[in-house]
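Reading through the structure tokens given below for one structure.
Let's look at chain A:
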Amino acid sequence: MTPFLLFQALLLLGLIITAILVVAFKDLLFSAIAFAAFSLLLALEFYLLQAPDVAIAEAGIGAGLTTAILIIAIRGTKRLEEKE
Partner candidate 1 sequence: MRPTLFIGILLILFSGLIHIATDLSFGQPATTDLDDYFLRHAQEHTGANNVVTSVVFDFRAFDTLGEATVLFTAVLGVGILFRKLHPGEEYEHD
Partner candidate 2 sequence: MVAFVVTFGFSYALYLVLTAGSGIAPWFWSSQELLLGAIVAVVVGLAARTFFSSSRPRAGLDPRRWVRAIAYVCGPFFLELARANLDVAYRIITGRIRPGIVRVPSGMSTDLGVLFLANSITLTPGTLTVGIDEDTHDLFIHMIYVPPGLEDREAIDAREIFAMFDCPRWIRRITE
Partner candidate 3 sequence: MATLLQHLPALLVAVPLFAAFTLPLVGRTGAPARTAWVFLGALLTAATGLLLAWQVFAHGPLLYVFGAAAPHVPTPMDSGGIPIRIIFQIDALGALMVVIASLSSLAIILYSLASDSRHSGKDSFYSLLFLLVAGVLGMVSTGDLFNFFVFLEISSLSGAALVAYRVDKGQAVEAGLKYALLSTVGALAFLVAVGLLFAQYNALNIAVVASRLQFTPLDQIALVLLAIPLAMKCGAVPMHFWTPDAYSTAPSSITAFLVVSSQASLYGLFRILFSLYGHLLEFSWLTFGWFLIILGVLSMFIGVTMAIPQKDVKRLMAYHAVSQTGYMLLGVGVGLAVLGNAEALTAYGRTAMAGGLFHILNHAMYKGLLFLTAGAIFFRTGTRNLNKLGGLGHHMPWTMVFFMIGALAIAGIPPFNGFASKFLIYESVFRFSPFLSIIAMLVSILTLASFVKVFHAMFMGAARTEFAQVREVPIPMIAGMAILAAVVIVTGLMPRPFIDHMILPAVNALVDRADYIAAILGGH
Partner candidate 4 sequence: MNLLWLLSSGSGTWNPLLWLLAFIVALAAAWFIRSFGRKDFREGLQQEPFISGNEEPADGGGHIPASNLYWGFLESLSGYYSRLIPLHTGILTDYVAWFLGVMAVMLVIALIV
């Protein structure tokens, strides 16, 4: 159990938690926020896997612009999911 592995395990745990949060939230805005957090952690994971190019791309495109267009789309539609 090297620190690297532990670190990665924690990070991947965080990734999975945020992914579940993205799906689980009923409010789409919360989902978008969780999605931004997911992108952040994913970029950190890329960084950890020695892929800085990908990390920058994920940072710029995933965390920044994807959140932006998600928010615009949520504004353009409805914020709350319908009840089942």
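The set was built so that all candidates are chains of the complex that A comes from, given by their letters.
The rule is simple: contacts are C-beta pairs under 8 Å (C-beta built on N, C-alpha and C of every residue); 3 or more make two chains touch, one makes a residue touch a chain; residues count from 1.
What you see is a predicted model; the values in this text were computed from it and never measured.
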Pick from 1, 2, 3 or 4, the complex member that touches chain A: 1
Candidate 1 contact footprint on chain A (complex, rising order): 51, 53
